[in-house]
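Here the complex is missing a single protein chain, while all its other protein chains stay put.
Labels for the chains are A, B and C, by order of writing; each one numbers its residues from 1.
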């Protein structure tokens, strides 16, 4: 075990896979000379050279498409997009091409492509740089979707993603890059897709936290224990496709109560999908409706006080947990943080 | 009242609004000389000329962006995209720009833009031309989303969309263009957004049908009455943003059972969103979990027998309705039509 | 116009153009008889652009095209049986019935597809060329697309990137004068399409797309240059689509006279006349070539008719490549055993042998093993 930052864990995964497999190569805007907008790829150009670590023009749709073509013909490209909002420019290559080529051509070609990008609010980057859009990718068959929340998972899942034969949307979080954690040294330590992580055990309520919200949920769970004698089980699904529903259902079968926490928009979000699946498959286990705690249904505003209340924090999670437990809840920190769409 | 096809109703709405308001103009690929890929705009170039009905190059992202800029400066553009899959090329202008400009700039400019496009399977157009992607748009705050299923709603909603100050994603269905129905003659007959249509009244089970599935649900309801003495209430939400949840909740409060039918992919779909909202807000009204009948979690295959089982038909709806009623169900026509994602 | 090749080469070109023509005429009939569904885009009139360009390639080179690509599959050697079976939506189709007319594919012959999204194939072509370059091979990629596609954002993005990275790709814009019903001058500000890459660092060439000799000569030079200089080239092939954009096209955007004028330059008729004139073949042989084409198309239809439709259980096959992480999909409905393998993974949970890109990683390994000699290594293997 070694302690490292989420950013460093991702860099280590890339470095190890670049060393392990000659077919692995990286492309992205400013990942080379500049070292990456968030410094994840720092030092890789120096070690592996311009053939394998390529700075690209600002052409998101084409960069991803180049990755698709390279992946179809034997390479294992890892494309970095600077922010998830920019992935919308590449949505055609991601959905109409990367996700569907294997199926559309009858399984002849596969697309072992990884598209990495950070998402999330917290740095006042405003409405074009701060959203959480995992739900858009989760919707699409043919894609795998990872949302790691710890350095260990970031490294283990990225290595699995690079070794997987399918196209992977690998969603990092800007507010996690600096977070430290223990990471296994073993270069073949992988974290498999479709395996949720039970971050905290508890018997009173199940709290599912997505991406960065897994950590917020853990903090909320600690306060629930200290301040309300409520033992929450916190589950981080780690990947949304495939989804480890079994672990979530097993937990709900014990707790009979569930709260889902996500940073993204509420309508058609990850939480709605999980809530629907849980209600369908564990209806009789539920003593109360599944509660969602989501980001506000607004473009992310720049102004600090507005940004702060536009995504979930511990108070809303605590309040939701208490309400599914039927305990009268303290006043909501941010009414907005759980509001829905027009 | 006059009987006309869905296609003609849309054309009539465009013609009337073009005549009514000089600011209204149309842009799209082959909407002029060719008359539109699905002939919705036939005859409009001849009547209104090249200034107001414009054939564009094949540049989806830019066409929509041109609509955004024109809408911000006083025009009311209606942009046609040939198929919803192609809208993925314009996702940046639709989400990062059209949807967010009003909010991002503090309400100074609005974007009264309508983006029309057909979706849906049934004509063996294969994996790049047949999907139902309303869930991707439903997720985005700032957009209004319409999914009309009848000629009358198509006309009334399109006229409302053109007159609305907000950007509207107007989703038509390829299999509905030829469908006939009664349409009010009154040129000022509008169908408001956020008002669901009760297509059929019933007290045993609520069936919500989205887009074309509203019609399939009606047919299934008739068979439920004839073959199973089950009276289903069929609701067509007509718009997904804003969503008329009141009408759905009121129905579920009476029937205590709900089935949601959509043609799109199951994970993070419209059905998941509705199921979550209903479970949250009508938990005690529900005698059984909300059941979803969805399209298969696959890129739409070309081969007819595969395409047929990849989206819902009456048998799956009947089966779902009976199962929420606790009646033993006949064998499913297509197992696939209700399967989920990896 | 280029020089006449050896007689048997010339015969093969005529035979292949004839096969494509007869195949597509029959496909149109089958469409009218509802044996074929979806959209059907025919290349009738454009056969010289297909054969003249593809014959400038080595077997180890890649070809990538659009939704108008029956001819591109056939010219690469995909049996007409499998192309017709794809149109019929059968399991023996070259995309196993999944893609249909717009999404033909044959990895084994390096025909990299058939794409339904206008402009979508350009970045993929650049990626394939990048892969060839990365693997230190001499492979070249030929990417064909239409005049209308040159207005798509991927055109500018991809040509710039290909020029910047010196990728071995030939971009061929098949200028058939229309994007659907929109005439060239109504969709592109610059109508001299060979020049459309200049501002992006990609030099242009033009060929007479109604003349297979000229098309071959120009493409042969273009492919040669790209293979040697490692720099992309844009070739404009000037041609005409004799039929409608797709089967449902009243063609009100052009005059019967215009179509008739172009039909006088029918690439198969004129090339056949030339070969007879030059005594490369005689009328009898010309007849035979046509009869053989017709016979082969008959066989293709019979084969397609006999080929089974995909089984319902196969609906979920190949949504994913299965492994220990991706074991299948789960049903939204059935609780409990909701994990149903779309194709059962074996004990170790490894993929069941249907791993795609099979031959390529191996060839890659060779090339990489060969190190600096990778190019030769790969060349041998082609």
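Note that a residue touches a chain if its C-beta (ideal position, glycine included) is under 8 Å from a C-beta of that chain, and two chains touch if they have at least 3 such contacts.
If you're wondering where the values come from, they're calculated on a predicted model, not measured in any experiment.
When the missing chain is restored to the complex, the residue among B:36, B:57, B:122 or B:271 that touches it is B:57. Within the full complex, the residue among A:125, A:179, A:198 or A:288 touching the omitted chain is A:125. Of the listed positions A:16, A:204, A:280 or A:297, the one in contact with the omitted chain in the full complex is A:297.
Contact with the chain not shown here comes from a single listed residue; of C:43, C:65, C:121 or C:151, that residue is C:151. Within the full complex, the residue among A:55, A:187 or A:246 touching the omitted chain is A:55. For subunit A, the residues in touch with the chain missing from this view are 29-30, 33-35, 37, 55-59, 61-62, 85-86, 89, 123-129, 266, 291-292, 294, 296-299, 301-306, 309-310, 320, 334-336, 338-342.
The chain not shown here touches subunit B at positions 22-23, 25, 51, 54, 56-57, 59, 61-75, 77, 92-93, 96-97, 101-110, 112, 141-142, 144, 160, 164-166, 192-194, 242, 245-246, 277, 280-282. The omitted chain makes contact with subunit C at the following residues, 151-157, 159-161, 163-164, 186-190, 195-202.
Operating definition for what follows: only the chains that are shown with their structure count from here on.
Relative to the C-alpha centre of subunit A, the farthest chain centre belongs to C. As a whole-number value, the distance joining the C-alpha centres of subunit A and subunit C reads 38 Å. In subunit C, 93, 95, 97-99, 103, 115-117, 120, 153, 319-320, 326, 329-330, 332-333, 338 are the positions where the chain touches two or more neighbouring chains simultaneously. Along subunit B, residues 61, 85-86, 89, 126-128, 291-292, 297-299, 301, 340-342 each make contact with two or more other chains.
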